[in-house]
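Input: one structure, supplied below.
For this view, one protein chain was removed and the others were kept in their places.
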Amino acid sequence: MNGMQFLAGHFNYIVVIILMMTGLYIVISTGNMVKKLTGLGVFQTSVFQLYITMGKVTGGRPPIVAHAPEGAEHAAANGGEHGASTADTAVRMVHDMADVPVNGVIYSNPIPHVLILTGIVVGVATLAVGLALIVRIRETYDSIEEEDVEEAEYKARKAANA
Amino acid sequence: MNADFITPLDAFTIIDLILMLMLLIVGLAIVRLNDIFAIVMLAGVYSLVSALWFVSLDAVDVAFTEAAVGAGISTVLMLGAMLLSSRTALPAKPVRKWASFFIVLATGAALMYAVTDMPSFGDPLSAPNAYVGLEYLKRSLPDTEIPNVVSSVLASYRGYDTLGETSVILTAGLGVMLILGMGGKINGQLKKKAIDYDNADAQAHHTVLRVVSKMMIPLIVLYGFYVQFHGDFGPGGGFQAGVIIASAVILYALIFGVDAAKAAVPPLVVRIGAALGVLIYGGTGIAGLILGSNYLDYNVLDPHSAPHGQELGIMSIEIGVLITVCSVMLVIFYGFTSRQPDITDKDW
Amino acid sequence: MGAAKIAIAVSLLITMGVLWLALSGHFHDPLLLGFGLFSAAFCVFLAWRLHILDAETSPYHHIISLLVYLPWLMGEIIKTNIIVVRTVLSPDMILTPRLVRVKHLPRTDLARTIFANSITLTPGTVSIDMDADEIIVHALLKEMVNPADFANMAARSARAAGENPITTDEGKAS
Amino acid sequence: MTMAMALGMIMPILTWAGTHAPPLVVVTPLLAGPIAVFLHKGRLAWAWALAISILTFVFVLLLMPQVIQNGHIAYYMGTWVPPLGIEYRIDSLNLLILLLVSAMGVLSLVFGLPLVENEIEESKRGQFFAAFLLCLAGLLGVTITGDAFNVFVFLEISSIATYVLVSMGAERDRRAYVAAFNYLVMGTIGATFFVIGVGLLYMASGTLNMADIAMHIHGHSDNRVVRAAFAFIVIGLGLKMAMFPLHTWLPSAYARAPSMVGVFLASTATKVAFYAMVRFIFSVFTPGSPFEGAVFDLVLAPMAVAAMIICSVQALYQINIRRLLAYSSIAQLGYMLLGLSMGSIAGVAAGLLHLFNHALMKGALFMGVGKASLRQGVTNVQDLRGLGKTMPLTAASFTVAGLSLIGVPLTAGFVSKYYLVVAALERGWWWAVAALIVSSVLAIFYIGKMLETMYLHEPPKITKSKKTAPQAPAKTSLLALGPLMLMAAANIYFFFDASLPKGLADAAAKALLGGGAS
Amino acid sequence: MSWTPQIGLILLLAIPLMGSIGVLSFSRWPNVREAATLLAGLALVANVTALVLNVHAGGRPMLELAQIAGGLSLTLTLEPLGALFAGLASTLWLINSFYAIGYMRGNHAGHQTRFYLSFTIAIAAAMGVAASGNMLTLFVFYEILTLSTYPLVTHNGDAAARRGGRIYLTILMSTSIGLFLPAVIATQVLAGSTNFTDGGLLAGVITPGIASVLLVLYAFGISKAALMPVHNWLPNAMVAPTPVSAFLHAVAVVKAGVFTMLKTSVYIFGLDFMQTIPAAHWLAGVAAVSIVLASLIAMTKDNLKARLAYSTISQLSYITLGAMIATPLATLGAAVHILTHAFGKITLFMCAGAIYTARHVTTVSGLKGMGKAMPFVFGAFFVGSLSIIGLPPFAGAWSKLLLMMGSTSPTNRIFIAALVISSLLNVLYLVPIPLKGFFGVPPKGDDKKPTAPRLTVIPPVLTAAITLILFFSIGPILDFLRPVFEYGGG
Amino acid sequence: MSTVLEILHIARFGLAGVFLLGGGFFVLAGAIGVLRLPDFYTRLHAAGVTDTMGSTLILLGLMLIAGFTLLSVKLALVGLFLFLTSPTATHAVANAAHKAKLKPLLGTYRQTRKGDNEGGSQ
Partner (left out) sequence: MIFATTLMLMGAMTLMLARLLRGPELYDRVLAVNSFGTKTVLFLCVFSFLIGRPDGVDIALLYALMNFIGTIAILKFFRYRALDVALSRMPSRNTRKKAGAKS
């Protein structure tokens, strides 16, 4: 696989990695808490992009399996037969090209989409709790910059010891 | 790893390239800008463009959720919690910049190191695409009679994950309730109004906004329900519908004030809703247990036809998710707007 | 007052039902139709709960007069669009931006909203602020500012919102 | 006759509960959480939480015979065969952790009532216990699941619940919000690293079920994606369990949290993350391969040693007593990590044994501090003055736990430290033995400092006249004393009869290393 | 239920604990409490004598206390050395109890219940050390001894006591956990068990190189033997009341240290193996240096108790020296020295206590002419110091003689010089005290001042007498100990 | 009969193509306008162009392609929503700017190719 082929094949991953690192950089470098949470959001979204690029099949369609009439029995039979085979624990390892299309149509891999739906939810949940904390921090310290908070704490400690 | 698979260069790759370019531009802009307002809006744009990219990568459900959440609710949440004590963030100190740059470089190098062995983009025979993913595609229709494989995997095969997901939302709602309270009394006395708006210039100035919003709200709610009940045939499901319906109420709150919204959809109802959804979801699982099979097994719900049982089970947990998500989004919105920071003019 | 409200509720319910069918496309699946009915009913209940159940929320009983008004508006839009595009794209662009106050608005809120939105929709002009008796409009070129057009649009949008015609002539008169 | 009839009636329920124990262990607290939100009246929420945690503990006990009998249990969620559905796989390793977490849940609840009533205002108590139950459910969920992504989901439930619980300490100390925020940011970065790791694993193997992944990547451990996955999972979980360089969030989080939360977190939270790392390293990746071996020796072991020494030194200079205990927790975690990084059966068993004992020690210490803060409002080490006279029983239990931390004979700490040294000697790691010794000696200093202030200094005069903290009613203080004494007794008991934890730890280590991916 | 050796072993621990319970329950009636302590002391002495007779008859009672998972067990056994130390400790505990009652009453000291309670626990721990079957059990009781003596050392509760206590605890604990514990674990790993086996557990099992490392760990780990660098805790422990320093720091604590040292060299390494270990010779040198150095420092100390403390350090190093030379005669001498030094030093400490109770004088210079007022105390002091110096009519002579006879080989000759020099130094810093007492000019009206209470005078005279009796009855004791070294020496 | 259908068919696609390209052109024009115009209020008008002409043409084109199916109804709905929300949003933005006392640039304003623009008089 020569260089160009490799680049074409893996360009998506490289871009996703760059986005991930931008997100991480924002989180770590900034002192402002709101910008930190935004960076966290960017970082998580780019991780989700990594998952989704993994699941894309060229020429595939969104994993909504149509009720293809002629494909139905085939699928049922196929499904039935599959049902039997999966009775034993190990699922047959699919390897040949013929097996890729389902009911005659190629679909993209649904698993990353399921995982990412959960991921997005977790992202929002963390964002909401983070923002709630920032609201209270701002009420106590009148600022959402980490330096100001540390300063206030330092003064408070000095006053306490004095 | 299928060595001889070559990704064809066609229209879609060009669109992907442009979308990626946009993402990079927005990403860099967020790094360099320090105006918090711009950052919030750029974050919204970032998740919108990534939603577009998801659409071009056939991930329609995820695009739907990302657009609804990333671009919609997150921006509103950020603004709700908006704590603009000062409009611009302090620029990061150089030493911190270099330290973080170094860490980021190291992690990036680790990932780049892994890229060489990754299956090339879109290769149907790569490990993830050819194994369990394909198995789901084959078995989803016969097992659950639901065309949208993502919904069937989400709700039935990996239903337990989604129970975890719903509990995560509930925990977040609970957290905001605990940290911010829902605008009732703040340690004893009723929240004093920062600025007395009643007689201020908020007379009937915004008729346009009011009339259009009144017209839009029923439409949004209906669209939300459409998304909920058509989760089986296309993108959609409990979570997205919950967000849409919550945003309808939030629009109402934006126009007519949070107190009016609280009068219409009281915090108590919302708190009960948040808990009720998770209980419905868990209850469906326990029903499977009581009827003698394993936890979260819907086949037994309908004795005479397993797929129908699956459909029933999936439908009920989607409703559970809808109620929880909608209520938690409102809990969070009430929480944020109840502790309105009185930003004085000097720092505006 | 109760009867009017029920009428509005029913009209909203019907519109929601039609919209649901348009969206879902599964006409003969009993379960989905049941859900459609439930969701339409819930929308009406929510509208009632939010106290927004009034003529403005579901102006659908004026649907005919609105449909009549639409083509005229499209014509206006196309005309002004061409003008604006020509000015914007021409190499030496000449702009004469103006800020104008338009009086004599239609009486009901719905008509006023249609009027204001139509102004904004026609690209040359944008309605900036509307209070009890006047709208402040910003125009790109000075040609777009003559009051006659505004008066004509006001009358048409009033009729679109189903107001009785007597009020329109005093609008034209001023 | 009634006995037979009752027995007849109970037996089917017991068998039913037995077979379905795995999901019920997690689901009961998960669903009890939302219900707890509505219980405002006085101690109802607390009673409900206690009943639920006891029920969970009973379910874990129901699991025990099955695991000991036939090695491991596999439970398919929704009867879907593993690679398709989510599978709960319980072997002696996570049974040990389950026992620990659920037991600590019950104990901290029993112990926590006077503290909660003292620190959390009335209206928020229902929601507080709801968050506590959800955190418990999350921790149990992480321990019990056999599915890689499910670990992430439940890790997030427990983490978000923990951030909220930590921020509840703000009534007492306003810095709790800042501590919770830092904890949130670091925790989320850790979780995201973990997700990247799981994603890379999925990319290499195609499935999410841990046993299945192990089967698929067994051959190609030199595959770069697998190596990157290993690195990211180690860093992600390292952040979650406060491994040495990534531990900065833990001290302020534990110091600012409400005392009852401190008790529960100190003995369970980081340990579950440690369990997850052990599970991934040994059950999913192949520990034998050169890359993992190199990471063990070059990354994990030095980090463990650094944690042991540097955090013990930092613990010496702390004024706030909870921060001191938090730093010592990180040091003790270094011990467990040392055991893990040896890669030998003896090493891992010793690490797991120390995990069990440390939960007892640190739980008792935090309980002691909590109870003392009820009477004298303890925040700094100085506030412990004269505790020996004012609260003899608490001081005694605190001393036993402290000595156990140092590793004095007649306490459980000695046993686990002993096995750690034996394992280190077998592995021939002299520098590890030296680190163990130095860290124990440092422990003598900072525990000694506390003991001395307790016994030899005069109690502050004010305790006689007015109580700084409102005097907890005698009855509940008895309630609080029970778990404290129980923990201290456990510290001593497990010196003499270490067969229960040691047996489980050995079985787990053999299962992990001997059986490998099977 | 007839008395069997196994029950005897249990009683070794049980009797002192019963005593402590007695002390606790009768804490409100001092007399009954004192009676309980004495009763326990008597019972213990009886039990120990029975055991000694049994051991002398060749019996080796064995008892397993507890089985920690995986091959570790706490076992008790009794062999001649252990019996010697147990007998010594029990008899002196009885005597010291009398003395303590007198002293505490005389000085009206507070917290007496806690005092007697910790005393009983300490003696139980000492018994445990004496009767331990393997190094792990010994280590466990060794630690309990440290912890139980801590409240005794910090008895006065003032700042100085606290500072002394802190140094005491830190040094003892850090050396025990830092050095002794790893050594025990290493022995367990290398030899599979830590049982005391005749002829040496590790003999032949490990190379001399590793053995020397292990020996160094042991030597400095057992800081109770007060080898020079780790000796600092002993002078600081003098803040304790005199009966404590008399009993513990003349008998129980320090003797446990050197006893363990002896057991290590005899039973863990074995005498023949010790010869081949290079570190043994080097450590013997260190012991010799500490003997001379401690004696020099003792001379400079004006405070009576400090002087006695440093003299103890030097005497202890005698025993360590014997253990390190590891010839049969030297180790036999070391064992006998444990016995003789115990009686000698306890006499001196008791006398010092008596003087302090009577006149509250702690400095040597302040003793001028006091001998006339308190002839018995100073007489006993004189006899005690003679025994420590090692002059013939007193028991001390035997042990020094045996030590010298044991180190006749060319390399050990240097140690004989050290022994001789230190004996001379003993004379220099001990004899002037009684002389000053008897022949010094008493300040005016010295005879009118109070003399020491009777209870604090009788015990030192008694122990002084015992040193005399021991000199003549050394034979049976040597036969009793011979099998240990003969078998080893063989 | 079939030929008529075919002609209609081709015509339909041809017309759709024209609409689409026209819509694209208007959207681009609007975007360029937003960039070129000097002051905020003038940019509002340019944005208006895309919202109105651009979207209607594109959506009509797509409806033609989709033919008489439910998809075109959905497209009509999108059109309706856009028609409802975009003027309101523009009005809201203008209103907010006006309330924040943002002065519009009035008088004549000329911008020649060389890009040198004389400022408009107040």
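Just so it is clear, A, B, C, D, E and F label the chains in written order, and each chain counts residues from 1 on its own.
To be clear about the criterion, a contact is a pair of C-beta atoms (placed from the backbone, for glycine too) under 8 Å apart; a residue touches a chain by one contact, two chains touch by 3 or more.
All of these numbers come straight from a predicted model, not from anything done at the bench.
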For the full complex, which residue in B:G257, B:G283 or B:P307 touches the chain that was left out? B:G257
Among the options B:Y223, B:F239, B:Y281 or B:Y295, the absent chain makes contact with B:Y223
Considering the entire assembly, which residues of subunit F contact the chain that has been omitted? 17, 20-21, 23-25, 27-28, 30-32, 34-35, 40, 43-44, 47, 50-51, 54-55, 58-59, 61-62, 65-66, 71, 74-75, 77-78, 81-82, 85-86, 88-90, 92-93, 95-97, 99-100, 102
Sites on subunit A contacted by the missing partner chain, in the whole complex: 61-62, 64
Could you pull out which residues of subunit B are in touch with the chain that's been left out? 11, 14-15, 18-19, 21-22, 25-26, 29, 33, 37-38, 41-42, 44-45, 48-49, 51-52, 55-56, 58, 60, 63-64, 67-68, 71-72, 75-76, 79-80, 82, 84, 194-195, 197, 202-207, 209-210, 213, 216, 220, 223, 227, 234-236, 240, 244, 247, 250-251, 253-260, 336-338, 340, 343, 348
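One rule holds in what follows: only the chains that are shown with their structure count from here on.
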Compute the distance, rounded to whole Å, between the mean C-alpha positions of subunit B and subunit F. 30
With chain centres defined as C-alpha means, what is the inter-centre distance between subunit D and subunit F in Å? 60
Take the average of all CA coordinates in subunit B, do the same for subunit E, and state the distance between these two points in whole angstrom. 76
Mind pulling the subunit B residues that touch 2 or more other chains? 111, 116, 118, 126, 128-133, 135-136, 139, 158, 161, 164-165, 168, 171-172, 175, 179, 205, 208, 212, 215, 219, 233
Can you list the residues of subunit F that touch 2 or more other chains? 88, 91, 95
Chain pairs in mutual contact under the definition given at the outset: A-B, A-D, B-C, B-D, B-F, C-F, D-E
Subunit B partner contacts - residues on subunit F that touch it in the complex: 81, 84-85, 88, 91-92, 95
Along subunit B, where are the residues that touch subunit C in the complex? 203-205, 207-208, 210-212, 214-215, 217-219, 221-223, 225-226, 228-230, 233, 248, 252, 256, 260-261, 264-265
Residue set of subunit B touching subunit F in the complex reads 205-206, 208-209, 212, 215-216, 219
